[in-house]
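With one protein chain removed, the remaining protein chains of the complex are shown where they sit.
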Amino acid sequence: MEARTIDPARMSDLEARIAALEESAPRRETEKCDSVSIVCFSGEWDRLFAVFTIANGALALGQEVHLFFTFWATAALRDEEKKSANKPLMNRLLGKFLPRGAGRAPLSKMNWGGLGKLFLGYRMRKHGIGDLDELIEKAREMGAHFHLCDTSAALLGLDCDELIGDGCIDPCGVATFLGKAMKGRMVLFI
Amino acid sequence: MEARTIDPARMSDLEARIAALEESAPRRETEKCDSVSIVCFSGEWDRLFAVFTIANGALALGQEVHLFFTFWATAALRDEEKKSANKPLMNRLLGKFLPRGAGRAPLSKMNWGGLGKLFLGYRMRKHGIGDLDELIEKAREMGAHFHLCDTSAALLGLDCDELIGDGCIDPCGVATFLGKAMKGRMVLFI
Partner (left out) sequence: MEARTIDPARMSDLEARIAALEESAPRRETEKCDSVSIVCFSGEWDRLFAVFTIANGALALGQEVHLFFTFWATAALRDEEKKSANKPLMNRLLGKFLPRGAGRAPLSKMNWGGLGKLFLGYRMRKHGIGDLDELIEKAREMGAHFHLCDTSAALLGLDCDELIGDGCIDPCGVATFLGKAMKGRMVLFI
């Protein structure tokens, strides 16, 4: 019976090698998790439309979605109705120059003082394409994570109590966001 | 002979663990396929040049390339010569405002009413750098996949019969594109 000649050392070696493989396997597994992240930088209406179209597409595909609003795009999170009570004069002035909410953002091209956007709105209604506000609402309902770049908020004088979403928007630093984004399948800068 | 003491249970355990590793391996393998995807959003000449330079670089590296044309970049797919026969007046008017093909797109900066672009064209010829149209032609020859965002096409009144490439451009939704893009190695938004 040749079977007797099997060396236990050979067996132990196999066991050690399998353990090594198993140990490295879960690490590989968690390396890529099912998430899509978008750095939202530009505050223009058309680019925000792209952000939320992609976000909702990814949510529909079962991805976790992280949106990091920074610089000009932070203004897209402002709530039309809400006003921050005790805001310094400078921040209040600054707020006058930034669009109050995504719906009021201008087009990046062919805006023509708002006429281009009116025309686009008309085309969208005609073709039954949902408005930007509906897309944002849908993204929130489907559980997209909204992150507000804390540096940009300070820079542009944005207070958390003037934002949409009743406190669901979490201010965070870029490293925190990057840590999440890097594990995902796809990161875009829009 | 110590070899006799090897427990078959230990052996079976090893076999099961290897099977588990093998099963998870092919899944990991297919997670990332060799593809590069670009969401082409901006219709400007310089950004389109970046799109096709990156696309051709990726094709040369043996990657499958998917280009998804949306919003302003859809105009880059228009054929200079072709005209859609029975287009509604509104779409015909809209077409007047969008560049007819990538070659006619303006620069994002220093366009100076076309002068900047003329100058850039002169520099490119001088340094033997291929024109945008050549890059597009090359990308098509090397098998890049062109996708047209169906929502954008409806919005901007684009018909398939006025596009370059004799029907090789496939209109699709964002989710279809995302499904492909997420499996790849790299996704850019340009």
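Per-chain numbering from 1; labels A and B assigned in written order.
Simple rule for what comes next: a residue touches a chain if its C-beta (ideal position, glycine included) is under 8 Å from a C-beta of that chain, and two chains touch if they have at least 3 such contacts.
Computed from a predicted model, the values in this text were never measured in an experiment.
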Sole residue of B:Met110, B:Met142 or B:Cys168 that reaches the chain not shown, by the stated touch rule: B:Met110
Residue of B:Leu61, B:Met90, B:Met142 or B:Cys160 touching the missing chain in the full complex: B:Leu61
Where the unshown chain meets subunit A, residue by residue: 1-6, 10-11, 14, 17-18, 21, 24, 28, 31-32, 39, 41-43, 70-72, 97, 151, 154-155, 157, 173-175, 178-179, 181-183, 187-189
Chain not shown, touching residues in subunit B: 3-8, 11, 14-15, 18, 21-22, 25, 28-29, 32, 36, 46-47, 49-50, 53-54, 57-58, 60-61, 63, 108-110, 120, 123-124, 127, 129, 185-190
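Heads up, the rule we're going with is that only the chains that are shown with their structure count from here on.
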Distance between the centres, which are taken as Cα means, of subunit B and subunit A, whole angstrom: 22
